[in-house]
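First comes the structure, then the notes that go with it.
Note that one protein chain is taken out, while the other chains of the complex remain in position.
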């Protein structure tokens, strides 16, 4: 049933598009970090394929899709070539890149959750892996670039929440046997729109209780 | 036989307690790094479940226990909520947290070694995975927080050695067919007490030979 959410060719095209925009973000970070063209390609591959790779290793789907589908492997290389020659232009259309990245986030949190559930995981675990699929590539990208993952940072617009909402909608639909093409698209669109709104209005998640006051930024006592 | 080391419910409660205290250390680091509440949850999950996840991926136990037991997944969220509202108090009882962390270290180095051996690994490899189970979560935590893993740092009290001693005791017992509830508890307690002593007396491991003199800190020649 799940395989019929979208027709296989539509699903595949969407996957390729999602991998491509994630890879763009990896290649752009590589340029900012002053990496060479091979560093760009490695970071693009890791960003585009990393989330699905983590999911596939955990559910035991080996070899992972990233290594069995030549198209998946090729998209990050295309992204690398594009950014290599055109990166000032790509940076200029950062807004457009962010919109596509939001689309990738929405898509992957849904397909990741569905695939994890197909492999027999429970509902909560499936939703957690949906989040890992959507956000894992970006975390690996930041770790390899030796930066604090932007997923975790307080001063970035909400990224995890839209993916969590989308994944949760999927598992609720599965629970009530209502997962079909329509509800899947609805979950993708919800996560996508939430992420767009988060970027538009700079929604942030709260930090721990007493860090919200400025005084807490510089605690008087010694730190461990 | 191995499954009967502890009764299943006792074993499960101990696992949950160990995951909880590890998750507390992850959530506290997230607060110090100024992450938002989702960053805290991610770091708590990774710290609490990461060691067992690495072990399960390596021995081929997929999906890993972290994704099949809802309790395992929930404990880090509880730890996040607690730290979110009470983190100044949690930091104040850092000493108590450290004691529980030492207990988790002792417990996980033993259960990790036993599980790896159950899956057919040799004695040395099992002990190595026992160490990875006990210390892996903390290493992932530090890598995600973009810090040098405290496991590796010279200026931290011994952490690996107690786990290595506990894991070694287990494989010696397995070798001589003497692994039972009593010897397991003995291994847990030994690792636990060694870690407490290391913290109490600030035991440190030596650095490479000529770095022990202060002069070596600033070598005259050019560095690569």
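Going by the order they are written in, the chains are A and B; count residues from 1 in each one.
We adopt the following convention: contacts are C-beta pairs under 8 Å (C-beta built on N, C-alpha and C of every residue); 3 or more make two chains touch, one makes a residue touch a chain.
Just so you know, these numbers come straight off a predicted model, no measurement behind them.
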Candidates B:129, B:171 or B:188 - the one touching the absent chain: B:129
Selected from B:14, B:59 or B:102 as touching the chain missing from the view: B:59
Residue touching the undisplayed chain, where the options are A:24, A:129, A:145 or A:179: A:145
Those residues of chain A which, in the complete complex, touch the missing chain: 30-40, 42-43, 45, 53, 57, 62-64, 67-68, 70, 73, 83-88, 91, 94, 143-146
Absent-chain interface as seen on chain B, which is shown: 57-60, 119-122, 124-125, 128-129, 139, 143, 146-149, 151-154, 160-161, 204-211, 223-224
